[in-house]
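Scroll down for the structure; my scribbles are underneath it.
Shown here: the complex without one of its protein chains, the others still in place.
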Amino acid sequence: MSNETESFMSSVATSERTGKASRGHATSGEVAISTNDVNVYYGDHHALHGTSLDFHKGEITALIGPSGCGKSTFLRSLNLMNREIRGCRVTGEIMYQGRNINTPKENLYELRRSIGMVFQQPNPFRKSIYENIVFAPKRHGVTGKAELDQLVEESLRGAALWDEVKDKLDKSAFALSGGQQQRLCIARTLALKPDVILFDEPCSALDPISTLAIEDLMNTLAEERAIIIVTHSMEQASRVSNRTAFFYMGDMVEYGETEQIFTRPTDQRLNDYLTGAFS
Amino acid sequence: MSSIEASQTAQAASLQTAAAEARRAKHIERAGAQDRIATFVLTAIVAFVMLLVVSMVAYILYQGIGMLFHPGFLTEASRANGTQGGVAYQLFDSFYMLFLTLVISVPISLGGAVFLVEYAPDGPITKIASTAIETLSSLPSIVVGMFGFLVFSVNLGWKYSIISGAVALTMFNIPILVRVIQQALEDVPQSQRDACLAMGLTRWEATIHVLIPAAMPAIVTGIVLSAGRVFGEAAALLFTSGMSSPVRLNFLSLNFSSPTCAWNVFRPGESLAVHIYKIYGEGSPQAQEIVWGTAALLMVCVLMFNIAARVVGKMLAKRMTAE
Partner (left out) sequence: MASHLPKRDLEKVGMGVTGACVVLVTLVVCALIFMVAQKGLSSFFKDGVDVVGFFTGTAWDLHNTDANGMPFTGALPLIVTSFAVMVLSTAIALPIAIGSAIFAVEIQPKFGQKVFQPLIELLVGIPSVVFGLIGFYVIVGAMKAIFHVPTGLGILPGSLVLAIMILPTITTLAIDALRAVPDSYRQGSLALGYTRWQTIWHVVLRSAAPSLMTAVILGMTRAFGETLAVRMVIGGIETMPNGLLDAASTITTTLTTSMAVYADGSVQNDVLWSLALMLMGMSLIFILIIHLIGKKGGDRA
């Protein structure tokens, strides 16, 4: 076994030590969202080939692979964000709450309330912290000052940000640090009470301490939700996730329990990727 | 090879290298001289252009600024077909037409730009519409004026009127505004759009509540700058708003159909720029004073628009980042 793989093993072991809250749910979680033979095309380019995966409530699933392998493309299919890209076409079934959502009839606006998304760059609005949180709920029909106030507190607590910002809710979100901004974006998503949250490389713009804070947060969030995270960092995948799917050149190559993926990869390409033969 | 031969060859070679070296040195020197001459010529050109601009502005202000403080010039109506009196009505008509133009052109341009950027960034509709807008922007303003004359003044029977003029100016202004607003919206980071859409909001909500506010400083700057352009436009107005204001205007009248009511959009009107065109050839010293005074007034307004655009844009941007 190579040194690199060993180091992954030890990091897996470390996260085991620190206690992964969601680990215990690994086998018991019901399927929150699943895909069946999902393909994505950008114009003529076939970017993702027939991918079928299940994502469980109470679990974190990491999608890993080299740049351009299709992992982000796949993630963006799950909340139908690919529909916003001109010339992008998604085929196959995406089952969510007992129905296939990959149909023209699906109400994307309702859907995206329950499947939240957090992006690579923290992208708060140029508004106050309070407004950032209530912006979307207000437009989805939540009214009433008391109700909104409570929502703000709940969401910020949920994102472990309340204590840091409770005295400056009317201050601009842009005054926060990068890590705080990203947690604000998570709080903003929580305000819509989603049961699936998609993270698209949420820590790639953050420093190590903020990264750890977000990772801790993800563990907590996963207790009652399904979390799916795209990440470039294999350490991060091994630290936080229960299951991992490896993508390579538009194919979902291997999927399994994170420990198995990192310690006993069966596919040669995955093995090469883990040992740093390419990145 | 003997040693003598060898030294001879070496000598020849070194001579050759020396010659080549000299040629190269000369070449480098020539290139250096060329560089210096070019720099000098370019500096001279820029100095000339700056002198030209400054002296033009200074000349206009020098010729006309005195008139601005002349009692009655800004407050009296013109007499004797514009060769006597003041330019109060022209000043009012200019701002009134500008106001109407902006009231019509800003919403249309905003809507058009939002559609082109947010709803159909590269569809066939966008291609056709962009070509149409480009065509409109490159048309001579006299052609726009003639079209306005035919459609609004003749066919719709609006005759020479403030509203015909404002609509003609709108056609002149829309391409400028659409481009400015398009650019401003495109400069808002894509991540702001994504954030809204991923929370189940519509593109419409994203545009109204996030994108337009974020693009506001650039949009306002663009609108004010375009206002300066509209303010000085004359060719499109000759046949639409006409070349004369009513002799008497009543600013207190609210009878909007009265020909003397200042706010009546169906009365003829004359902008400052048109006024200059109308009387520039009049020989009398009084008329000449009025022409230069009007030109200085126009320049001062344009300068103010220029400064206002920068200041307001900066202020908005500052307020947004500070909040």
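We call the chains A and B, going by the order they appear; numbering starts again at 1 in every chain.
Everything that follows uses one rule, which is that contacts are C-beta pairs under 8 Å (C-beta built on N, C-alpha and C of every residue); 3 or more make two chains touch, one makes a residue touch a chain.
On a predicted model such as this, the values are computed, not experimentally measured, just so you know.
If you put the missing chain back into the full complex, which of the shown chains would it touch?
A, B
Among B:95, B:147 or B:263, which residue is in contact with the omitted chain in the full complex?
That would be B:147, which touches the missing chain.
Can you say which of B:67, B:98, B:234 or B:287 touches the chain missing from this structure?
Of the candidates B:67, B:98, B:234 or B:287, B:234 is in touch with the missing chain.
Pick out which of B:68, B:139, B:216 or B:316 touches the chain that's been left out of the picture.
For the chain that is not drawn, the touching residue is B:139.
Specify the residue from the set B:42, B:80, B:156 or B:247 that touches the hidden chain.
With B:42, B:80, B:156 or B:247 as choices, the missing chain is touched by B:42.
To test your reading of the contact rule: which positions on chain B touch the chain that is missing from view?
Residue positions of chain B that touch the missing chain: 31-32, 34-35, 38-39, 41-43, 45-46, 48-50, 52-54, 56-57, 59-60, 107-112, 114-116, 118-119, 125, 128-129, 131-136, 138-144, 146-147, 149-151, 154, 171, 174, 178, 200-205, 207, 225, 228-229, 231-235, 238-239, 273-274, 276-277, 280-281, 291-292, 295, 298-299, 302-303, 305-306.
Against the chain that's been left off, what residues of chain A make contact? List them.
Where chain A meets the chain not shown: residues 107, 109-110, 138-139, 141.
The rule we apply is simple: only the chains that are shown with their structure count from here on.
When the centre of a chain is set as the mean of its C-alpha atoms, what distance in Å lies between chain A and chain B?
A distance of 48 Å separates the two centres.
Report the residues of chain A in contact with chain B in the complex, numbered from low to high.
79, 81, 84, 86, 108-113, 116-117, 119, 121, 123-126, 128, 135-136, 139-140, 172, 174, 185, 188-189, 192
Quick check on the complex: what are the chain B residues that touch chain A?
Residues of chain B touching chain A: 121-123, 189, 191-202, 205, 209-210, 213-214, 320-323.
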